[in-house]
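Read the structure below first, then the notes.
Here the complex is missing one protein chain, while the rest keep their positions.
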Amino acid sequence: MALRIDSNTKVIVQGITGKEGGFHALKCEEYGTQIVAGVTPGKGGQLFNNSIPVFNSVYEAKDKTDADTSLIFVPAPFAPDAILESIDSGIETVICITEGVPVNEMIKIYKVAKDHGVTLIGPNCPGVINPLEKCKIGIMPGDIFMPGNVGVVSRSGTLTYEAVDQLSKRGIGQSLCIGIGGDPVVGTSFIDVLDYFISDDLTEYIVFIGEIGGIKEQEAAEFLKSINNTKPIAALIVGASAPKGKRMGHAGAVISGEYGKAESKINSLKDAGCHIIPHPGKIAEIVEKIINF
Amino acid sequence: MALRIDSNTKVIVQGITGKEGGFHALKCEEYGTQIVAGVTPGKGGQLFNNSIPVFNSVYEAKDKTDADTSLIFVPAPFAPDAILESIDSGIETVICITEGVPVNEMIKIYKVAKDHGVTLIGPNCPGVINPLEKCKIGIMPGDIFMPGNVGVVSRSGTLTYEAVDQLSKRGIGQSLCIGIGGDPVVGTSFIDVLDYFISDDLTEYIVFIGEIGGIKEQEAAEFLKSINNTKPIAALIVGASAPKGKRMGHAGAVISGEYGKAESKINSLKDAGCHIIPHPGKIAEIVEKIINF
Amino acid sequence: MKIHEYQAKELFKDYEIKIPEGYICKNKDEILKIYKTLNDEVVLKVQVHAGGRGKVGGVKLVKSEQEVIEFADRFLGKGFQTAQTENEEFIVNKILVEKVSQINSESYIALLVDGSNQSVNIIVSPEGGMDIEEVASQYPESILTLPINIITGPTDFQIRKINSFLRYEQIYYVQLRKIIRNLYKLYLNKDCSLIEINPLIQNNSGEIIALDAKITFDEDALFRQNSVQGLRDLSQENLVEIQTAKLGIKYIQLQGTVGCIVNGAGLAMATMDVINGSGLKPANFLDIGGGADEHKVSEAMSAVLSDQNVEVVLINLFGGILRCDVAARGFLVALDKYNKKAPELIIRMLGTNSDEGKKILSKSRYNISFAENLNEISEILITKR
Partner (left out) sequence: MKIHEYQAKELFKDYEIKIPEGYICKNKDEILKIYKTLNDEVVLKVQVHAGGRGKVGGVKLVKSEQEVIEFADRFLGKGFQTAQTENEEFIVNKILVEKVSQINSESYIALLVDGSNQSVNIIVSPEGGMDIEEVASQYPESILTLPINIITGPTDFQIRKINSFLRYEQIYYVQLRKIIRNLYKLYLNKDCSLIEINPLIQNNSGEIIALDAKITFDEDALFRQNSVQGLRDLSQENLVEIQTAKLGIKYIQLQGTVGCIVNGAGLAMATMDVINGSGLKPANFLDIGGGADEHKVSEAMSAVLSDQNVEVVLINLFGGILRCDVAARGFLVALDKYNKKAPELIIRMLGTNSDEGKKILSKSRYNISFAENLNEISEILITKR
């Protein structure tokens, strides 16, 4: 996976004229991110917040600003097209925050993104933040992050914040935090992110937060075993107390078979050499132990 | 384009129990090709010609014989599925002789082949022959070919034979001859083959035979210019006397605009440094001149 | 979104997938009428949004009017539970009456998305009529999973493979191909998230028939599926879940005593785990969702309070767009409206205006414990055991 999230990253915000898009565009800018343009079809020509130019199409925005990354907030029915437009325009990294994209659309979009070599993160994700380079492309509260050497990956937004809040409060900083999204089909998998963290020199420790449902955590474990990973990983699986057959908010978090259960996931990760976090309140405690080992 | 057509190539024939498939399977074997299996769903367990085992599926055939290449003769309505089955089974090179495959099917199959990194030649093509290694995977008359250093590429079967017949009669041998097929959408383009020839040490000269219709020849010319090709190429375009709007046998050979005309193609190729063959009877004459230059 | 078996079968009919002759009935008279016209024997099937009906008598072959009457009296209008319903009750409003099919073989077939290969997958087994999870754990070799390429759809070579895996004779290939192609069309056209036929049978006239039918739909695609929305049977769903869903709140009723209000699905699950880890049981899953305002927060609280089992309410919020002071006021609105004694509250707030939020709440007349982190929540909960 190619991923460049740093102080040089130039970001356009699709859906900047919407409430959420506008709010977070400014929050990202405040954090330090270069927000170079917004895109809303039919609203080209405006200046958002008196400073960010709005264009009718991603083509135009990219052409005028040389952006390489897109952050998407447009409503679910229009999000697939927004992603496709970014891909077609030559954007390298697409981060889709939008929640509620139909799975059948994501099957198509996943394939188109792969075909074009585009890194798609999400949908239904909190985005990516690089505290070292002061680049936040997403909706996470910037002030809880601190620069450091721990990479955090999770399906969930607020659970990422929980982990980061615990870490930062113990003085443990983060190199990069990625929320891959809670849907069954997302553009970037755990494996992609783990692979990235493991070869990233700035990341020395990894926090991996999985959930019930699907087999993505087991696949990640298989991957770790296959590459004989030695970078320390602390892993938490949430949802052990969720009942079968119910959708726990995330479309992917439904236990439909043995594999979907927390126990199976924990066993796989343990087997792959991960340090299992026994309780959601003990994320930073476990990481600290690993660091001080 | 990955292409391995040599004495080690192991070929299965899909549709071996049909009239054409059976005839050409034996002709290929006679020429020296390793025909390791045949495939006809529902006829598994037979021995074709008392020597070649027939299987129900490509999976089974590949599993049992370790074949890497498939030669397809099944009728047009079933050819797309035959190609897909080969791709899915892990066959590396698929050569489809079948004529009359719907274009809309080929759009899909082209993409699937690319996705799997499979080299698909055809459909509606004569196949590939390597006279140096005595490997023929196709329907060309083997006896007109002779080993040498000229690569031949054409959309057409009999026109390839014409070129080779002229060459061999003058004692000019061939390194590899590929018929890419006469349909609008084919798995392997002129560019793919030219690229292969140009980097192939055994090929010192190239005969390029194009036709009216489409813009594939112009694209090939653009490609040659873009790489500053220096390998000598003799190029013939046929169909200058064909009227507009009529399909000259090949589904791709319909003049629908300026680009489709022979003149436009000849000019492009001339511009790209090709030696233009002025008359279909002078193919070998021009090649001889180039060699003796 | 779930639908009933009879509705799934009607969709099958639209897609030319054969089903047994059957009629949906709302009362005893209708069932008796159908019974008389059909035959000496019919199969009666209660229509509820729950699996495992057969094991508790909800599917029955009946051979007399007497048996028909007994079945109807036993189930119609009554609550229904199975091993798979986790103490929830489903009202039986309809019974499907079907002609008996002669069964020569029973197979299993399902279509669903696997997030790992980013495809719709066909899953088949020749061991139909059994619990598929049991088959998967006991005879894993008798399950075949094939991913469907989005470009081509199910291919003929895949269908040939399935035909032989199901041990069907070659002559069934054409029928099977039509079924699989049409199931896939149905899956895509209607934005399904699961189609399951268990069993798919061969009868003694050489037909392949869907004896059972289960379809669920992608909730995220309902906005573009008007006809599917029309199939929704609210009588099979939890009233509070329906009402909160309209506001974008994801609430799922569970059986414990600790109600919880969280923003974010992941954190909500983690919070449930914290409750469990403290020896208590969550009364619900609740994710307030994005774009929450005072009204939404207040409705979330009301939903939790509406559950009679709730003894403690645990609030775990990360303020972002949602300001904690706004949330605090929302909670108080709902608590003030609540006409019984308010349960104890455990509150953890972080992020935007959290200090103000906590101040507002601490000034209220309710019994509140504040926690700084998940561990403190645990500690407080343990005292409530």
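Labels A, B and C are assigned to the chains in the order they are written; within every chain, residues are numbered from 1.
Keep this in mind: contacts are C-beta pairs under 8 Å (C-beta built on N, C-alpha and C of every residue); 3 or more make two chains touch, one makes a residue touch a chain.
Being a predicted model, the structure only gives us computed values, none of them experimental.
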Chains in view that touch the one left out, judged over the entire complex: A, B, C
Sole contact to the chain not displayed, among B:Q166, B:T203, B:N229 or B:S268: B:Q166
Sole residue of B:K108, B:K136 or B:H275 that reaches the chain not shown, by the stated touch rule: B:K108
Candidates C:V56, C:I151 or C:A245 - the one touching the absent chain: C:I151
Those residues of chain B which, in the complete complex, touch the missing chain: 19-20, 23, 76-77, 99-108, 110-111, 139, 141, 144, 154-162, 165-166, 182-186, 209, 211-212, 214-216, 219, 236, 238-253, 257-258, 279-282
Footprint left on chain A by the chain that the document does not show: 41-42, 56-59, 78, 81-82, 84-85, 88, 108-109, 111-112
Chain not shown, touching residues in chain C: 150-151
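Operating definition for what follows: only the chains that are shown with their structure count from here on.
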Middle chain, criterion being Cα centroid separation: A
Distance between the centres, which are taken as Cα means, of chain C and chain A, whole angstrom: 28
Chain A-chain B separation of Cα centroids, rounded to whole Å: 46
Residue list for chain C, restricted to those that touch at least two other chains: 151
Per-residue overlap in chain A, given as positions that touch at least 2 other chains: none
